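A short worksheet on the structure shown next.
Yeah, one chain of the complex is gone here, protein chain that is, but the others are all in their spots.
By letter and in written order, the chains are A and B; residue numbering begins at 1 in each of them.
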Amino acid sequence: MKLKKVKRRSTFSEIWRNYRKSFSGMLGLVIIVGILATIFVGNFIYDYDTDVIGQNVAERKQAPSAEHFFGTDEFGRDILTRIIWGGRYSLAIGLAAVLMSSIIGVIFGSFAGYYGGVVETIIMRFADIFQAIPAIMLGICFVTAFGQSIFMLTIAVSIGAIPAVTRVTRASVMTVKDMEYVEAARAIGANNIVIIFRHVLMNAISPVIVQATLRIGGAIVGIAALSFIGLGITAPTPEWGAMLSSARQYLRGYDYMALYPGLAIMVTVLGFNLIGDGVRDSMDPKLKK
Amino acid sequence: MYRYFLKRLFWLIPVMLGVSIFIFIIMDFFPGDAADTVLGEAASQEQLEAYREVHGLNDPVLVRYARYMFNLLKGDMGISYVTGRDVFKTYMQRLPNTLLLAFTGMGLAIIVSIPIGIITALKRGTVLDATLMILTLLGLSMPLFWLGLLLIIGFSLNLGWFPTGGAGSLKHLVLPALTLAVAKMAMLTRTTRSSMLEVLNADYIRTARAKGVSKKKATLKHALRNALIPIITVIGIELGSSLGGSVLCETVFSWPGVGRLIMDSISKRDIPMVTGCLILTTMIVASLLLLVDIIYAFVDPRIKAQYQRKS
Partner (left out) sequence: MKKCVSLFIFLLVVTSLTFAGGAKETKAVPATGGYQEELRVGINMEPITICTPTKGTNVMCHMMSFSTHSTLVTISDEDNAEIKPCLAESWEILNGGKTIVFHLRKDVKFHNEEAMTSEDVVYSFTDRILKGGTSRALLSSVVSVKADDEYTVRFELSGADQDIFYTLAAAPSCIINKKAVEAEGDEGERYGTGAFKIADYVQGEHVKMVRFEDYFGEKPKTKEIAWVIYLEDSARELALETGEIDICYAPANSDLPYIEQNANLKLISVKGLNVYYVGFNTRTAPYNDEYVRQAIASCIHKEDAITVAFDGLADAVDNVMAPAVPLYSHVDGYSYDPVAAKALLAKSAYPNGFKAKIWVKLTEEEQMALVFKENLTQIGIDLTVERLEATTLKASWNNADYQMCLQKFGNTAGPGTSFSYVFTSTAPANRSKVNDPYVDSQTAAAAVEIDPVKRLGMYKDLNQYITKKAYWAPVCVPQIFIGVKASVQGAVYKGNGSHNLTYAYIEN
């Protein structure tokens, strides 16, 4: 057991060492840390009621200027302020959704892969059913049925990814479960659940982690997409996708309203994609093991 | 091997069953029903109840589901609660639009990405490679609906070259197909590149070069042929996802496709339409994926062997 612990510590620092070598990974990290810092600082600079949703009808629909870097919207609210404030929802829901889908997917996938037989069949058929329905339709159905609370939105965004995570985990677990150290553990008499979590998962988890980091961007776009069609975060709370949706009315003549929220989404997703690339590059040698 | 694919085909049926059950159950949770949609603002409680009685909306979920499945087995997908028109016919009317958009987008992506992917693989490490990699990364990170809006602003409103939405002519197709294509181009270029790289470094290529085959011939004849396999898989998957996930593109461009049909039907609580459309869509997508797997199996001898082992 002691040996194992030592091995794990060096695993993490090994990964970090590899990560630092990846240019895209570091660039992504810089971008995301920058975004997080901006949101964090913005939380203290801005007051929700006056700055974020406070209206100033006289100043509405003003093009970007020195006073309002990104212009104002139809209510006279400063767009830059709203973008900075709105970032928290996209990031929080995006990250939570990926965490949720990863955890649920890993649990189901490992049971399916480890036990096989009837358990596997049932789990995989359910995965098929949920994968057959297009992810966005699933999200729409969930939100329409259960409302648009933050919790429900997180579920709606995560649900499309669960089958895929289940599949990957199962494949990974299946590869690992026949390996020697698992047999060794069984020989010692370790309990099944313990075997799954301690031995199988620890080694099978790498592809899941890599895919998860790559999925964050998709989740952020997912919540933006739901808000874009009106089934996400509700007004007047700023959310990047919702801001794009209201900008559609003003595309002609006020295109800046559509430009900046979308740019925010793109830069954030880019950051996470770069991080994902970096994670993949740094964990690749481990995979090939 | 055929047994394996037959098994896959067979499993499609319970999956469709599961899909239909899921839709019925979750739509039961939706507030409001078709009576609220179809009858106007002024409908009295008795009118609403009368409508519900006539259409059997008050029956418990199981009864309604059984009724639906019974009709389905007869080949009848029912009629829309909202328009009264045959569900299957309505879907078939809109399907070509979505297919047109999906295939055109995919076609554009293929024509552009595969050559570029090959080039970047061959010229790995150069400035060209780096630039193209950055561009593809940007393309992957751009939300589709934002890109659509940008294209509308640039090419439709400012330049006036294309209409802002709707369908009906080649001009209407350009912007939506382009929007769809960009994300696929990014994904496809990267896939092509990584696949080519993997293959180019493989032993059999070095053997061919050693035997005296020219670099060009080695690339195009041997490498590409083998690199194409994962590319085809990705094409299939992306095509499947654009058939199902075309909602956003169709919303931005008011494109009369199947995605919008499903979304509108959901908001109108048109259960037969939603169920029918989703079943048909998933059937098409699932068949497409199965086709991809079959092609994949035939083309790659390694996979062929794997499947033969499986059955």
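Before moving on, here are some points about what is shown:
The rule is simple: a residue touches a chain if its C-beta (ideal position, glycine included) is under 8 Å from a C-beta of that chain, and two chains touch if they have at least 3 such contacts.
Quantities reported herein were computed from a predicted structural model and do not represent experimental measurements.
Against the chain not displayed here, chain A makes contact via residues 49, 53-55, 57, 60, 74-75, 144, 230, 234-236, 246, 248-254.
Within the complete assembly, residues 30-33, 36-44, 47, 50-51, 82-85, 90, 93-94, 96, 100, 103-104, 106-107, 110-111, 114, 156-157, 160, 163-170, 173, 220-221, 224-225, 228, 254, 256, 260-261, 267-269, 299 of chain B touch the chain that is not shown.
Operating definition for what follows: only the chains that are shown with their structure count from here on.
The distance from the centre of chain A to the centre of chain B, each centre being the mean of the chain's C-alpha atoms, comes to 22 Å.
Across the interface of their complex, chain B is touched by residues 24, 125-126, 128-130, 132-137, 140-142, 144-146, 217, 221, 224-225, 228-229, 241, 244, 247-248, 251-252, 255, 258-259, 261-262, 265-267, 269-270, 273-274 of chain A. Of all the residues in chain B, the ones that touch chain A in their complex are 11, 14-16, 18-19, 22-23, 26-27, 29-30, 137-138, 140-146, 149-150, 152-153, 157, 241, 244-245, 247-248, 251, 262-263, 266-267, 278, 281-282, 285-286.
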